[in-house]
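Provided herewith is a single structure, encoded as structure tokens, for subsequent inquiry.
Heads up, one of the protein chains got dropped from this complex, but the rest are sitting where they should.
Up next is subunit A:
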């Protein structure tokens, strides 16, 4: 359960998109009495992109961990096994990115899933659907921002697993449906979505308490 403090803080602290400077963030923060340790600037270039991915993987890993610690009623073994595997993957992604970033990694983010009803299968799987598809669009949009080939391959090795997750969640929601093969997310050209950080971060913001700034990412 999130404290009232977390919830109110959530409304005060928002992702800062491109163009927002760190100076503004640090000037604002003390007014709210929030410790500087709760803020995270993603950074420049490849480091910024990896931190961006790291933030999203932290969010996903925390979500599935919480979903499995508080399983919805009558969770079927099929749901459970798939959610457990996805959780383990997200943790592996998170830890991989953290290790890759080393001392450049942003801190652990404080999350807020108060909008999720963990007792409801529809709420949990619906949120998973949002997170997986957001992850796919985020990695697809971030690829062009990466300049180091090894990082691009690493991101590629993660994004296709996120897309596999998205299909698996869609299948749990609607077994063997066109949606499970991508309809709803794939356009008439046969393309998945690709979103830049400035489009993705606001969608993730309601679930993250820690202020995350992306001063130089588009």
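Quick note on the criterion: contacts are C-beta pairs under 8 Å (C-beta built on N, C-alpha and C of every residue); 3 or more make two chains touch, one makes a residue touch a chain; residues count from 1.
Definition applied: contacts and distances are computed from a predicted model.
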(message) Tell me the UniProt protein name of the chain this structure doesn't show, selecting from "Glycine cleavage system H protein", "NADH-quinone oxidoreductase", "Leucine ABC transporter subunit substrate-binding protein LivK" or "Ferritin-like domain-containing protein".
(response) "Ferritin-like domain-containing protein"
(request) Give the residue, chosen from A:75, A:130, A:173 or A:186, that touches the chain omitted from the document. (result) A:186
(message) For the chain not shown, which residue from A:75, A:92 or A:130 touches it across the whole complex?
(response) A:92
(message) Just checking the interface: what residues of subunit A touch the absent partner chain?
(response) 81-82, 85, 88-89, 92-93, 96, 100, 136, 139-141, 143-144, 146-154, 156-168, 170-171, 176-178, 180-183, 185-186, 188-194
